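Of the protein chains in this complex, one is absent; all others appear in place.
By letter and in written order, the chains are A and B; residue numbering begins at 1 in each of them.
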Amino acid sequence: MKPLLLWSDILIYLLVVALCLFFLQLRRDPQTREHWRRVFSSRLGMVTCTLIMAYVGIALLDSLHFRRALDPVTGGGGEIYYDNKVTSVLDVMLAGMGERFERTYSAPFALQSFEKQDKKDEHGVAYRDFPLLEHAGRHLQAPADRWPDVLGKSLEALLLGLVLSAAVIGLQWYCLRGSALPWSASWLTQAGVICVGVWLVSISRYYHVLGTDLGGADVAYQSIKGVRTGVLLGTLSTLIMLPIAVSLGVMAGYFKGWVDDVVQYLYTTLSSIPGILLIAASVLLFQVYIDLHPDYFSIGLEKADARFIALCFILGVTSWSSLCRLIRAETLKISQLGYVQAAHAFGVSNSRILLRHVVPNVSHIILITFVLDFSALVLAEAILSYIGVGIDPNMASWGNMINGARSELSREPAVWWTLSGAFLFMFGLVLSANLFSDLVRDAFDPRSAAGSGTP
Amino acid sequence: MLAYIIRRLLYAIPILVGVNLLTFTLFFVVNSPEDMAVSQLGQKYVTPEAIQAWKRKNGYDLPLFYNPQADGAGAVTETIFFSKSLKLFVFDFGRSESGRDITTDVSTRMWPSLAVALPTFVVGIWVNICVALLVVMFHATRLDRWAVFVFVALMSISYLFYIIGGQYLVAKTWKLVPISGFNMESQPWKFLILPVLVGVIAGIGSGARWYRTLFLEEANQDYVRTARAKGASEIRILFRHILPNALIPILTGVVVLIPSLFMGSLLIESFFGIPGLGSYMLDAINAQDFAIVRSMVFIGSILYIIGLILTDISYTWADPRLRLD
Partner (left out) sequence: MTVAMQVQNLCVQVGETGEAIVRGVSFELRAGEIFALVGESGSGKSVTSLAAMRLLPNALQITAGAVHVAGQDLFALSEANMQSVRGRRVAMIFQNAMSALNPVQTAGDQVAETLRLHTRLAGAALRARVVQLFAEVGIQDPAARYGFFPHQLSGGQQQRVMIAMALACEPDILIADEPTTSLDVTIQQQVLGLIRGLTRSRQLAVLLITHDMGVVRHTADEVAVMYRGEIIERAPVAEFFRNPREAYSRRLIAALPDLTHFHDAWDGPALLELDEVKVHFPIRKGILQRVVDYTRAVDGVSLTIGRGETYALVGESGSGKSTLGRAILHLEPVAAGRITFQGQPLQSLSRRAMLPFRKQIQVVFQNPNSSMNPRLTVGEIISEGMDSLGMGLSAAQRAERVGALLERVQLPADFCDRHPHELSGGQLQRVAIARALAVEPQLIICDEPTSALDVSIRAEVLDLLQELQREFGVSYLFITHDLSIVPSLAHRVGVMQAGRLVEQGSAEQILNHPRHPYTRALLASVPRLDSA
């Protein structure tokens, strides 16, 4: 076994560390702490945050990659060769869910393939029928046993899930006694996530819960693998965009004059270009670069990863203008306030005023943008993949799943499960992110807290 | 007012120059014509001769900025920068890499785009305002909270699913309209209804939620309290006081989009097979036809800048506080 560090793995773990430090820093400030308390004192906040954490957890587990050692070749001199296929810790936890391939489409919980195949009976007569699936229902005595079997196995899994949840929740309950926050909402969600997870993993050993796609891959597995792509794209792009937007916006609003003119010119120019075209052009250009330099990447996944990071960069670099505008406006307001004026009167240097007085006081805008942009980026990924300038087709992503399956609804009967898989997982993430970002905005944005009056 | 508009137009020039330089850098400096030729021809057929031939055919065999071989003004004009970038300013888009005249393509394809985008835009705003008003009437009730939740849920569904779902239900299952296609001459509405419907429904979530916030922001203003103290009814306050005030940010916020309606929608047009500029762009991206992409970038930024100017004008027109005397 040999660990493999993809660039995106490194970035995501750096990001997690950075975010932890950022939140620790924020915790020092009682006002910020009060805002967070408001977010989490609602049950909705707890539920959505738990769900997001579940998604992030899946993404992080899926970001620990390694290559399996192949069995030593006899007489090979003891040298170990590694599998070209990259495995992640998540794959191990899913217990081989991704290795049970069929020939082509099959419906959820089906025992037979979706398409007929030429066969010969024992007398050598050719006929066409639906072939049995290789990895579904093989343990059944008769096809009629399927649903009772599913039910039994589900109950078994549910029991295991409940036991597991009880252990996890019990531990938290012990640690969090006396907390005023509505932890019970979070615990219910956790129990739900754990039960569904356990059920999915255990039942997938016997059936394809969400069917299989054109290439015969398990749709549920594909959907889970798409989580990493979605979460990483949403966070990395914002992270790349933040330093550009914050530094330019703060400087424009603080120094005014020609600095302001230049920054305004830059973002007006950038936002005047139709975003989708700019992104498409940049991605295509990068793809040309990859194609012309195949020797830079030793395995296919590295190539896909390079394209993925490039996409994050391009999305980040092309999308800073709106945040920059907000921060510039807020900085203009802050530099008129008494405390910046007083700092001037104390002869505090410009850089120190920016770092100590301005940046901390625009941080709520940064935070709100971060949570707000996240879901937009996850949605954008699907559209970009559809256009053909998104994630590399070899990388699992919801956009690629939709793209591959969009025309299959017109078949008779319709192949609906691939779309449903992508839809379910994507909707879950985006909805919880959107609801959570609403709460964050209400708590942190003084205007919306006073203005909207939502209970 | 006139001086103001002229000033705004003058400001547009450096922006267009910037867009032009940026696209030029992207398409010719970062990515050399050789690279383009290789990817267009495909790795298999790459020979130095083939690359040269391809470059000559598409006019990429010239130097980037300065041509020492040509004499006189030709040293500047016979370059890629002049022939491919500067000519955009006089709306000379040249030919696409497959040899079609881009200007003709654009002028024929923008009308189908407009035929879809304009009704979607107008009906969309109208529907969103109505939905938002309805929700605001029930502000601070259970209905309001659920409506906001539904809006957020609608926002969380990818645009692709709206299109796919619409086609599946309306066209395939109920067979009410054709799944896709377009015909300007006979019964164009038959082809337009579904795209417009999908576009409007996909926009309700974010649109109505935004308008609701705008209405509520106005509802907290002091003048609303004054109107209540006058004895005005809640309905009257909503329609006579809140709505006119909230329409200012609504109108000025959407004006910037009006010129861009000509560009159409990438997704809607490609799914419904409408021969507009949106599907034109998509085809160009898929065929890696950079000549078209370049031209569309330029057109897009011009339309955006027009939108910005219209926004400024609409502010002064819609808001009496900003009216320039």
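By definition in this document, a residue touches a chain if its C-beta (ideal position, glycine included) is under 8 Å from a C-beta of that chain, and two chains touch if they have at least 3 such contacts.
Please read all numbers here as calculations on a predicted model, not as lab measurements.
Undergrad: Quick one: which of A:Gln264, A:Asn361 or A:Ser420 touches the chain that's been left out?
TA: A:Asn361
Undergrad: From the listed residues A:Ala343, A:Ile368 or A:Leu409, report the one that touches the chain absent from this view.
TA: Hidden-chain contact among the options goes to A:Ala343.
Undergrad: Contact with the hidden chain only, please: which chain B residues?
TA: With respect to the unshown chain, the touching residues of chain B are 3, 6-7, 10, 140, 221-223, 225-233, 240-241, 244-245, 248, 319-321.
Undergrad: Can you list, in ascending order, the chain A residues touching the missing chain?
TA: For chain A, the residues touching the absent chain are 29-31, 337-339, 341-349, 352, 356-357, 360-361, 453.
Everything below uses one rule, namely that only the chains that are shown with their structure count from here on.
Undergrad: Nearest whole angstrom, what separates the Cα centre of chain A from the Cα centre of chain B?
TA: Each chain's C-alpha centroid was found; their separation is 28 Å.
Undergrad: For the complex, give me every residue of chain B touching chain A.
TA: 14-15, 18-19, 22-23, 26-27, 30-31, 35-36, 38-39, 43, 139-140, 145, 148-149, 152-153, 155-161, 164, 167-168, 172, 179, 213, 216-217, 219-220, 260, 263, 266-267, 281-282, 285-286, 288, 290, 293, 296-297, 300-301, 304-305, 308
Undergrad: Applying the document's contact rule, which stretches of chain A touch chain B when the two form their complex?
TA: 265, 268-269, 271-274, 276-278, 280-282, 284-285, 288-289, 291-292, 375, 379, 382-383, 386-389, 402, 406, 409-410, 414, 419, 423, 426-427, 430-431, 433-435, 438, 448, 450-455
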